[in-house]
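As you look at this complex, bear in mind that one protein chain is not there, while each of the others sits in place.
In order of appearance the chains are A and B, and numbering begins at 1 in each one.
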Amino acid sequence: MAEKRRENPLFDAITDPDGVLSSLFFPAMSVFLGLASAGVLMPFLGHSPAAVYRDLFSFAFRDIYNIADIFAKASPLILTGLAFAFAFRAGLFNIGAQGQFYLGAVASAACALSFPYLPSWVLLPLCAAASMAAGGLWGGMTGFFKARFNANEFLVSMMSTYVAVAIMDFLVRSPLREAKGEYPQTDVLAEAAWIPSFLPGTRFHWGFFLALAAAGAAWVLLWKTTLGFRMRAVGKNRAAARFAGIREKSVFVSVFLVSGAFAGLAGFLEVNGVQHMVVQGFNPLLGAEGIGIAVLGSAHPLGVVLSALLFGALKVGGLLVTQTSSVPSSIIAILEGFVMLYVILSFYLRHRLRRSRSRRRTAAGGEAP
Amino acid sequence: MESPHNEALSLRGIMKVFPGVLANAGVNLSARRGEILAILGENGAGKSTLMKILYGMYQPDSGAVSVNGREVRIRSPKDALALGIGMIHQHFTLVPVHTVWENVVLGLDPSSGRPADRKGAVRELEALGRKYGLAVDPCAVVADLSVGMQQKTEILKVLYRSVSILVLDEPTAVLTPGEAENLFGFLQEFRAAGNTVLFITHKLGEVMEIADRIEVLRGGRNAGSFLRGEVTERELAARMVGGDIPPVGEPPSRPTGRDVLEVRDLWVRGSRGHHAVRGVSFAVRAGEIFGVAGVSGNGQEELADCVCGLARQERGEILLDGRVLPREDPGAVFRAGVGYIPADRHREGLVLDMTVEENLVLKNLPAYSRKGFLREGAIRENAERRIADYGIRPPLPGSRTASLSGGNQQKVVAAREIEAGRKCIVAVQPTRGLDLGAAAHVHRMLAGARSEGRAVFLVSTELSEIMSLSDTVAVMTGGEILGIFPRESADLRMIGMLMAGRKGEPE
Partner (left out) sequence: MILEGLLARAVQMSTPLLLGSLGEVMVERTGVMNMAIEGIFLLGAWAGFTGAYITGSLAAGFLCAMAAGVAVGALYGWITVCLKQHQIVTGVAINILAAGIGIFFYRVLFGVPLLPLTVEPLRPLAVPFLSDIPVIGPALFRQNILTYLAWGAMPLGWWVLFRTRTGLVLRSTGANPEAVDAAGISVERVRFGAVLAAGALSGLAGAFYSIGYLGLFSNDMIGGRGWIAFALCFLGNWNPLGALLGAVVFGIADAAAITLQTSGIRMVPNEFLIALPYMLTIAATLARKRFNVPASLGTAYIKEEK
């Protein structure tokens, strides 16, 4: 088995499964390949991928407004990404972020519409709290079902989104409907409920930093607290966690409460920061995109933030491209889907590299782990 | 003598590398027709890997296999079966929820939409059973059968396909001595018909009883080939280990302490609804190692699970120092001073993806946290102390536990449990899968705990381990404790009979 291998330090560094370089290289490659694959489809509609991508990136960074928009778009994505990633760390699947987002949005709007006379510094935190409570409780319901009935949380959270949509539709069509009664949407919220803008003249609002803070909180929760420790133990080895006396049922509920709260907070950001009202069926893909972002970011808060910014840029540029040319908006979903698939393939690749590296080391007479 | 016409199979220069493990490093093996060849070696010597290569479940990295003088490529069990090679695995490859005949018929003509022919299969099975003395009810559900019966099903599965080379991987690990005798009888008949048997084991006694020839493997390499008459057990043991066997056990002490762990009339239900533990009562004193011997599957694991709070008893009490232990609360049991070294360190003992220091505090988080936040300094300190005390290699608290060797992983578990078990330590199969050096280390740790005046409750299917470590020996069969005696007055024959006691079919 004596193979002559030229030592290539760059190759080794990139393929070192525990190395920093590989955590950047593989996601970057996945994004690149995703772009390329989506690009392959563009000629079907008579567009040149090179031209489309050139436009996309130049649009995204064309001026301050667009760059600021990236941050605006990324803010809720960070949160729905965190929602999935956080639950994933405990071995749980929260597919219901879209529903938790909607209910958080509605709760925040209801709050703002009920107390329009309150000053900003009271109303905003109130709305934020309402959105987190609504999202958290809705998510917590799934966690409770799993703890109490050993229900399949994937199915329950998936179905709960459809129920949440129905609830939102109902609320927006009757009790919370705008005074005019023309469209299924609420009135515009009072200015006191508007999240102040970070860059005047753009849509970049302070909510972005709230999302960053949430990511930081997630990181602290996961690696610095006992709840996070218990979550990670349950996620990696339920039998050992149970044996260690960790009560997994309470972990299930706690995880979904927090995860749902993240998604609900996204509702606050979108409603109070950007739309300033609730329109039926707005942002329908936020939950699914959050899953893609979490996967791309390896379920790590920092990865989620970076991926959300990337997706934000793709959306800003992409939307402009679809508005100024006849490239359909479905290309964005295609792009996201491809990126996710490549990330999954990259997991496989890293796994093989890890194995062959380990095998080479052993055959050369290393200590047997 | 070697006659090429008589050679049933031969393996030459087999090399197999797994990530981190050199399983086979150029192994040679040959077997003749009408012969029982024993493949002897301790855990990790590469015996199972070699046989799985023969059976097509693994592919060798290099080397050649010949069957009946012709070189062949065995790419899958299908090829092996076609060549007349059948294998009885250590962990039965049966589908528990299906019946015997369904298991036997599995794989024959799989892509036909033909109805599975129950009556024909049943008839043939009954005939086979009569021919070889392996009677099993073809319509019984496998999960309901005793272990001995399940093994017979495995054998019938293989015989149904007309094999001439039979490979058995540690077949007596799960049998009572009586069932093992039965098996040997069958093997001798099988050999007499001109077939070949390859018998993997690590038990010297069996080898001397049944084998015609013996091949010793150590560390993935050949370590000696003998005819049975030419060699003694001592020599074989030396070849297995590669040197002198470290001194086994310590002289029994006379425990005079009070009762630390008391179990009174315990009844526990097993996973299939039956009673796995039936009215068990005993006591373990301070400074005593109480060893429970028994073939696995007789309720020992359920008993140990119950003691440490992983299972709930239906009836009966467990007392620690006179106080009733909290039920089904492993955390509380742990904090009360009971350490538990589980049978499967990968499943229950450790979270492999977490670091060594994290695993060391896994069961005792409240002591290492303040207001919900982890006290990282204290966690690190604790890890450094344990690593030093127990000789865990490599001495890096922040390394992933998965990267440690089996022996070192067990040291992590032991370190955590022995430290915490200031009153009592429960150890189930503590040396499973460890090489002799690591196993000796674990034994020393347990003996050390005993010397410090703690109660040690040991469960093991390795009779030698029980006999060398325990002060008091108990035999558990069919969920009951059939006898408790001090080690000096225990003899193997009596224990063997007790182990066969109520368990197993009428012989």
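Methods note: a residue touches a chain if its C-beta (ideal position, glycine included) is under 8 Å from a C-beta of that chain, and two chains touch if they have at least 3 such contacts.
In this text the structure is predicted, and so the values were computed from the model without any measurement.
Contact with the omitted chain, checked across B:H98, B:R228, B:R347 or B:R400, is made by B:H98.
Considering the full assembly, A:M158 is the residue among A:M158, A:L227, A:L286 or A:L309 that touches the omitted chain. Residue in contact with the omitted chain (choice from B:S76, B:Q188 or B:T232): B:S76. The chain not shown here touches chain B at positions 18-19, 55, 57-58, 76-81, 87, 89, 91, 93-98, 102-103, 105-116, 157. By the touch rule set out above, chain A reaches the unshown chain at residues 41, 44-45, 93, 95, 145, 149, 151-152, 154-156, 158-160, 162-163, 165-167, 169-170, 173-174, 288, 291-292, 295, 328, 330-338, 340-341, 344-345, 347-348, 355.
Keep in mind that, in the parts below, only the chains that are shown with their structure count from here on.
Centre-to-centre separation of chain A and chain B, using mean CA positions: 46 Å. Partner chain B is touched in their complex by these residues of chain A: 1, 224-227, 229-230, 232-233, 236-237, 239-246, 354-355, 358-359, 361-363, 366-369. The residues of chain B lying in touch with chain A in their complex are 15, 17-22, 61-62, 309-310, 329-334, 340, 342, 347-354, 358, 362-363, 365-366, 369, 372-374, 376, 402-405.
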